[in-house]
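Removed from the display is one protein chain of the complex; every other protein chain stays in position.
Labels A and B are assigned to the chains in the order they are written; within every chain, residues are numbered from 1.
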Amino acid sequence: MNDQWRRDTRPLILEGGIHMPYSWTVGRVGSRFLIELRDHGRIMGSRCPNCHLVWVPPRLRCPECYAEIDDRAWMEVGPHGTLRHFTIVRYEHPAQPMKPPFAYGLIDLDGASRAITHLISGMDLDCLRPGIRVKPVMESTRQGHILDIAFFTPVGGSNQ
Amino acid sequence: MGKRVAITGFGQTHHSARRWDVNGLELIQEAVARALADAELTLKDIDAVVIGNMDHFEGINYVDTWSVEGCGAFLKPIFKVTTGGTTGSTVGIAAYYHVASGLFDHVLAIGWEKNSESDTTGAIITCSDPIWDRFSYSGAIPSLAVEASAYMKKYGIKQEDAARVTVRDRGNAVKNPYAHLRMAVTVEDVMRSPMLTEPIKLLDICPRSDGAAAVIFSSEDRAEKTCPQPAWVHSVSVRHDTTWFGDIDYTEIHSLASAAKEAFRLAGIRDPWKELDICELYMPYSFAGLKWIESIGFCGPGQAPRLLWDGETDMGGTLPMNPSGGVLSTNCIGATALLRVGEVAHQIMGKADKRQVPDVRLGMATGFGGCFWSDVMILGAEKP
Partner (left out) sequence: MKRVAAVGVSQTRFQPRHPDKNYADLIYDVTTGALKDAGMTIGQIDNVVTVSNDFWDGRTISSMAVMDACGSYGKNVSTVEGDGTLGALYGAMRIWSGSFGTTLVVAHSKGSEGSPFLITNAMFDPFYHRPLGLDAISSAALQAQAYIDRRRARVEDWARVSVKNHRNAKLNPFAQLPMDVTVEQVMASPVKATPLKRLDCSPVSDGAAAVILAGEDRVGESRQKPVWLKGVGYAAELHYLGDRDLSHPRALELAAQKAYSMAGIKDPKEEIDFLEVYDAFSYMESLWLEGLGICSAGEGGKLTREGITEMKGKLPVNASGGVLSAHAVLVAGLVRFIEGVLQIRGAAGAHQLDRAGMGLAHGINGPCGQSHCVWILGKN
């Protein structure tokens, strides 16, 4: 059996892609959260009637104990919060909302039991420290999207 | 054999073209909450979760970890099983093995899909091999049309014969408050509906639905303690034989014939047509309701139309098929095959409400995938 063809043949690569648009249903609960963000610049949370944890964004059911969370259990949280952890990203990809270097952070908003994840900006990134107080900077034109919050920034400016 | 396993609870969502009110996680929660209520269990009783859907239909990767809060799986064992259109049945079958292994007492099987979130045909085309099959594969319907055409030609079957299948299932769905399509149709309605790909017309084919199903599988002693009439798993069988679309034999659905044969043998069923009390047959289109029941062995080749026209598969017939309304009435793909399992279970448990078939002792649920894969589960009122 002549196997020479295996050595002689350079394998081909077929370039292609999958282009799939999606239209994700936000649902009533998520819509109310994003609409509050859009129309009033307010960040909302909801409190589980059973374990009393305040979830941001609000949920239909408590992620930990599964109890149904009522519409009336909603409350505003933040807008200020404490930066729990952050990372400064230095590699680039077109799907990123900002050009590096930029920072992600986990923010414990006042009144919330858990942290939210978002961008940190508007200051010299080398001055970032865990534990600083941050506040959201809202986009002037908002669409009902998590990036209606453009990013979080230190309270009192960048000289902390 | 390992431990005996029974289904002790089943819940599903109200299926529709688009569930605007809930996101994917909340859709799952609706089915899970109903299944727990049905089984009279709480999440504390659930030892493990197994979930399935078709990734590209919602564009979410690692659905097992994304869905943890939806499934009630916080700090619980969970993994994902996905096998295309058969996902719902392989998820149910996986839950069966979870319990039969002896590792867990109550396992939650979840199937779900939000078809409204994507272009279904665009997504399903990506199931074909990109180098050899993708450029000629244009979705599920054309390959089924090839099968239907071959069948019609061989046995002289008419489009009206297939339409009679749609009439049966859509009529049954009227009594199913969860079904997506709940309007009865006539043979004339089917024949007048727009032709999609000869000979398949709009009313011959399943809809695209948003929906979820959750089924609780329990170990023998737990099932006996918590459930007055569990639905015992008698056998399961899976045949996923196709790799290339060009290799499919369109004259005979080998995978279903083979899976059914094995399932009947393991369950000790010698004359399925006589011994089974119901069958929830996964039929993505009406012609399957003729051709595939021949493959299962309910009748000889080419004989299925007679069974349909004689009403033998209607409610009240010898072997009622698709009392739920079947896939022609609801198709939320990751859940669809699991809905077949849940429906048979509820029929055995006597919980099928207005669509209850009297005295169901033995039932068959099948799963199908667009690449001509098949699964079978046999459930019974008695312990196997």
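Assume a contact is a pair of C-beta atoms (placed from the backbone, for glycine too) under 8 Å apart; a residue touches a chain by one contact, two chains touch by 3 or more.
Bear in mind that the values here come from a model prediction, so they are computed numbers and not experimental data.
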Of the candidates B:I46, B:V81, B:I296 or B:M349, the residue in contact with the absent chain is B:V81
Contact residues on chain B toward the hidden chain run 1-3, 23, 54-57, 59-69, 73-84, 90, 93-94, 96-98, 100-103, 123-124, 126-127, 129-131, 236-243, 258, 369, 371
Under the stated touch rule, tell me which residues of chain A contact the chain that is not displayed.
11, 13, 18, 22, 24, 26, 30, 34, 55, 57, 63-64, 84-91, 93, 95-98, 104, 106-108, 114-119, 130, 145-147
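Definition applied: only the chains that are shown with their structure count from here on.
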Chain A and chain B have mean C-alpha positions lying a whole-number Å distance apart equal to 37
Residues on chain B engaged by chain A in the complex (per definition of touch):
18-24, 26, 29, 33, 43, 56, 58-59, 68-69, 72, 74, 114, 116-119, 122-123, 126, 130-131, 210
Can you tell me which positions in chain A touch chain B when the two form their complex?
14, 16, 18, 20-30, 59-61, 63-64, 66
